[in-house]
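Of the protein chains in this complex, one is absent; all others appear in place.
When the chains are written out, they are named A, B and C in that same order, and each has its own residue count from 1.
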Amino acid sequence: MSQKELVFRIGGAAGDGSASTAESLAKVCTRSGLYVFTYTSYQSVIRGGHSWVQVRAAEEPVLSQGERPQVLICLNQPTADIHAPQVRENGAIIYDSDTIKLDGLRLAEGVRKIGFPLGRLAREFSNNALMKNTVALGAAVRLFDMDLAVVESAFATVWGDKKREIVDANVKAAAAGYKYVEENGGSLNLGLRHSGKARLLITGNQAIALGALAAGCKFLAQYPMTPASSIMHWMADHAPKHGVVVKQVEDELAAINMAIGAGFAGVRSMTATSGGGFSLMVEGIGQGGMVEAPVVAVLAQRAGPSTGLPTKTEQGDLNLALGAGQGDWPRAILAPRNTDECFRLTAEAFNLAEVYQTPVIVMSDLYLSEGYRTVEGFDFNVPIIRGLLAADGGTAKDKYLRYKITESGVSPRALPGQPGFQFDAGTDEHDEKGELISDVLAGIPEWVEIRKQMMDKRMRKLDGLRRDTKGPELWGPEKADITLISWGSTQGPLREAILDLQEADGLPVNSLEYAYLFPFHADETTAALKRAKRTMSVEGNFTGQFSRLLTAETGIRPDHFFGKYDGEPFYPSEIAAKVREVLG
Amino acid sequence: MSQKELVFRIGGAAGDGSASTAESLAKVCTRSGLYVFTYTSYQSVIRGGHSWVQVRAAEEPVLSQGERPQVLICLNQPTADIHAPQVRENGAIIYDSDTIKLDGLRLAEGVRKIGFPLGRLAREFSNNALMKNTVALGAAVRLFDMDLAVVESAFATVWGDKKREIVDANVKAAAAGYKYVEENGGSLNLGLRHSGKARLLITGNQAIALGALAAGCKFLAQYPMTPASSIMHWMADHAPKHGVVVKQVEDELAAINMAIGAGFAGVRSMTATSGGGFSLMVEGIGQGGMVEAPVVAVLAQRAGPSTGLPTKTEQGDLNLALGAGQGDWPRAILAPRNTDECFRLTAEAFNLAEVYQTPVIVMSDLYLSEGYRTVEGFDFNVPIIRGLLAADGGTAKDKYLRYKITESGVSPRALPGQPGFQFDAGTDEHDEKGELISDVLAGIPEWVEIRKQMMDKRMRKLDGLRRDTKGPELWGPEKADITLISWGSTQGPLREAILDLQEADGLPVNSLEYAYLFPFHADETTAALKRAKRTMSVEGNFTGQFSRLLTAETGIRPDHFFGKYDGEPFYPSEIAAKVREVLG
Amino acid sequence: MSDGKTIELQEYKSEIKPTWCPGCGDFAVLSGLQKALQVLQIEPWNIVIVSGIGCSSNIPHFLSSYGFHSIHGRAVPVASGIKLANSDLTVIAAGGDGDGYGIGVGHFIHAMRRNLDITYIVMDNQIYGLTTGQASPTSEKGMVTKSTPEGVIENPVNPLTLALASGATYIARGFSGDAKGLGDLFARGIKHKGFSLIDVLSPCVTYNKINTYDWFRQRVYSLEKEGHNPSDYLAAVARADEWPNLDQKRDRIGLGVFYERNDIPTYEDLEPALKKGPLVRQPLGLANPEELLEEFR
Partner (left out) sequence: MSDGKTIELQEYKSEIKPTWCPGCGDFAVLSGLQKALQVLQIEPWNIVIVSGIGCSSNIPHFLSSYGFHSIHGRAVPVASGIKLANSDLTVIAAGGDGDGYGIGVGHFIHAMRRNLDITYIVMDNQIYGLTTGQASPTSEKGMVTKSTPEGVIENPVNPLTLALASGATYIARGFSGDAKGLGDLFARGIKHKGFSLIDVLSPCVTYNKINTYDWFRQRVYSLEKEGHNPSDYLAAVARADEWPNLDQKRDRIGLGVFYERNDIPTYEDLEPALKKGPLVRQPLGLANPEELLEEFR
């Protein structure tokens, strides 16, 4: 895309502090009025290995991590070896000239080698080994023409007033780097305006947690698992203040069962995990469908199979979510396409869960959950719709039927503690009262019929869930040479690819994007795809799990499939290339 | 169907002994040279409730439990109330005239009420309360024109020589019932020939266990769950003699993980469960796909969702099997259509698991797993194909690669204890040697490529699995007005419905039957369905889980769907009626 | 109790007739529990009984209270979620030995170390009843069952030493042959602030032909009568180790309270979010949401 942007990359070993330096830069960009998008590539190790972060920022919204960087900070030699050749023409590489060599690396034209004794300089301000990152950061800030004062304010927020000396030392270190560049070539002259409204810089997981709080979530039971853990961390930090119980429990079996218990007892409750933990929740979540307890389960995907690549992204757990639990039960699956939707769809999930009294799964992935993105703000005016409660009146105590067969499939819900509405919630098939059919009634003709009615009742909720959720969004030109089908976090890179194809090739391409996966919106899909000239589904897995769902529901098979399963996020360029290949 | 048959039903409370009496009768029928099919309707309770068994037998193979009985034994009043009206014209009801009344029940024409003091008579031979069942059994035997000597031989096998007095008492009791009918109206004159070759009478679970033994299974780890428990019971009884370790373990998590450990260590190993337990195996089984360990998992389905109807049948766990585990990994899913295939496909599953070094799921259901059926015999000449082993030579020790990238996706497997081939099996993504990619290499460009290659390698196994398994079987006339699509145990009732539609209505109907569900045979399916005039899929669940798979794989949507989810098995008559409705 | 009227025993009984086999030990547990609740005058609607799956786990249906008949092995986490959501409720988890000490033993251990104010009643029949008689984790070595035709070769779980090792603050053993004693142990356990385990020897008359009422009657004795001091941890361990144990000694089986301490705060006491009362009563939504956004600017 032709819009002006800055792309910054920093790399080193785990523990070298790439992430926090990049975060500072991202904050500085945000406070400078830019839109920001970050991607962190790291590994499942605490020290060593190779990790790097990319920060991309521009005056207009940015939807992906971008491609080649203009500025690279190398915290160790492997970073130079791997990343230096990728730095763009007329870009710059910042490195400690005492420890790192760029000799022999093939650099693009005009790349400035900004090597100076970072480490030695840094030791003037602190004996913290990570201080050299701050010197490098200062250098980058100068290259990008940003303001040292903003850097200072960012540091002040990160460490707070209580750690004033740390802030001061860092500010001095940054100034030293800044000065070095000032005196050695100055700015890259990227021409971005650094002013304007500071927006919010937030990760998908933080937005999910905020959305939950806004929706009145009172209980989170979770077991740590990348990339879902930071939901728990953030919630735990804010829990006591907002009257939320946040529990790290013994395993994911406990997490889902506790969350369902809490939902049954009347609070909005949630759990969050990744595919491995969700695998352990399979039986429990099906239970929620049967006892008709509301619960929200966040499934933040990472690359499988099995333990797989714990720090890498994938959209490979859709089959898992679709198949979770025995038999058929009504579930909803939402997949936020971006950080903003992380907030909105999570909040919505709580309403759907309570209105339909059934588990709702919110699927994100490492790319979306952990990346920092800019959002304009959040609308905290989230409606809280608690659904049909026996307490709201209209429900007689004496013949209270917890599982009353209704047209919507939804029955009035009593909460423990409410006098006169005592009932049993059972995972065995039960009658309208909640009493067992399985133990002495199963197989007796009239009860066979009631069993069938209970199934029908529960499954009717899918109609309401479909009605209350939206069909896919068609984005881009009405008339297009190809329609790209995507779900969840693929939205960003895909939209950028579309813009690029339009701009660079004059190719009209649009996308059909799904945020509400299940119940599937078959009619809207069929209508939209009928108008499509050609279709390609783009998803982050091997088998095309979502395409298969789409075909199962509509009989339509996308003409092409572009699946990515190497653990890396989509890059706009590769989507565009694939489109060119397919159309060419 | 017009073939001569006998249909017998016995009902009472749980603990009243319906099942063992029916089993005796089934054995007597078998030894009388008939083909037998039984269905037991029971409840999740140990005493009380209402359970009944139907035994159907004929000179030609029978494929379903049949419909209305000719002879009914009532062990309690509710049985009379529920079942007596269903007895066929000119049939008979046997009951204890001291305790049961048929007054006021609407019986079919010509039904004989054979009420006599069963209990009092029985007490002459034993004070075991269940002895009255034997008296009734004797009466039924007389009605069916079978031989008391066969009854005696059946008793002798059941109790063995050591319990001669029990056998004698029972023989006397049966003779008393026999005599009573002899003197009060005699036979029903059904006209079946009771002679000829005695075949085998066996349940699906027993056939699965036998198939496992025949294939060299050495290890079974299981946790009890209806309707899979009897696999463990039968195996445990025969284990020590055949050098098989059978372990009831603490839960299904342990079961799958132990079985995978044993498979990794070099023995053919298996686990078995129902949907609830399988839900707990989801993470473990995906692990098998990643470390490439062979294991066979039997999933005997029962009616869900959740605990559901533990003693009732359903085909509702296909989505669960298809979605089990994170990400994409190669799995095979087989679904025996009948008892004979329970044996053959289980044995085959062990070969597929070892040849492709991946978990294989064998799906049955309560209907197939627990029902007694006639089989002609088993071919124990099961080939045992252990797949590519490093020990077989051709694999050099010094650069041994456990996960060597090959065209087939299969790599030479070393077993612990083999000198020089030490390697690590890991659930994290790994390289050809088995060493971690996840911890310090993930995300580095060349290793991103290797990760992709490892995925490709594993997933290539699906091609081999598809090649080594069979496409659907088209059964019935080439040209048909409608093609019925089915999988697994639905075969029997469906074939009977087809025969009936041909005979009674002259309607040509055929069926496309699947025993090998995954990897799916799309080409054969498309070819077969292209020739179909009209299609209807018939399966035992709410949403048409298999039809959805078929559509996802081929884009073809069956024209009609007949799903059953009330816990009861299919009856040929209801399938035929549905076909008439659809075609009419 | 709220309106000063005494709640009658009848009010704790549901319309559903228990479906257990005649003679099943679980009947005594049911009536003991009803009696305890009545003695404590806890309103039926303020009680939630949570069970797993098994014969014993059908108990919620036979009591008039709120009930959650959960999945196999998960009664304790479901109960924990309920208690944390509404700490005003009296939460009782109940189920079988397979449910609690087999598939559910992990949750059992972690619940005890949390010391949530929950009462856990295990109807320990040393067999899997509902699945028609397989070995359970408390089946004794050598026992022949459907799954162990050659006899069990595991050493049995000892629920009491396990509880003593895991921080439960009320640990007792009852016997279905002593209905009165059961009621007392339940009442004391429910009153106890913190996690209470009551392991009940509750014979399965259908599938366990070894550990029968008679078998127990020949072996049980009252801890109290022998002067056991329930605040003495090591004495409790020694009593608990009398049966079952690695040596397969089985001549003395103590009944009563093995261990109790009341000085350990409950989980609810320590949980900061509950300082303002039960979660169900706290307002939904955010009072001052914009404040939360500061950190993202």
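We adopt the following convention: a contact is a pair of C-beta atoms (placed from the backbone, for glycine too) under 8 Å apart; a residue touches a chain by one contact, two chains touch by 3 or more.
What you are looking at is a predicted structure, and each value in this text was computed from that prediction instead of being measured.
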item	value
From B:210, B:231, B:345 or B:465, residue that would touch the chain that is not displayed	B:210
Omitted-chain contact residue, chosen from B:59, B:182, B:435 or B:559	B:435
Residue among B:179, B:238 or B:452 that touches the chain left out of view	B:238
Residue touching the undisplayed chain, where the options are C:51, C:166, C:196 or C:211	C:166
Touch list for subunit B against the chain that is not drawn	30-31, 157, 198-202, 206, 210, 213-216, 218-219, 221, 238-240, 242-247, 249-251, 253-254, 257-269, 283-284, 287, 291, 377-378, 380, 382, 384, 415-428, 434-436, 439-440
Absent chain, residues of subunit C that touch it	102-106, 109-110, 113-115, 137, 150, 153-158, 161-162, 164-167, 169, 233-234, 237-238, 241, 246, 261, 264, 267, 270-272
Absent-chain interface as seen on subunit A, which is shown	15, 44-49, 223-226, 229, 232-233, 236-237, 240, 246, 248, 250-252, 276, 306-307
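Quick note on the criterion: only the chains that are shown with their structure count from here on.
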item	value
Approximate Å spacing (C-alpha centroids) for the pair subunit A, subunit B	43
Where subunit B and subunit C are represented by their mean Cα positions, the distance between them in whole Å	37
Junction residues of subunit B - those touching two or more other chains	44-45, 48-49, 276, 306-307
Two or more partner chains touched - positions in subunit C	19, 53, 71
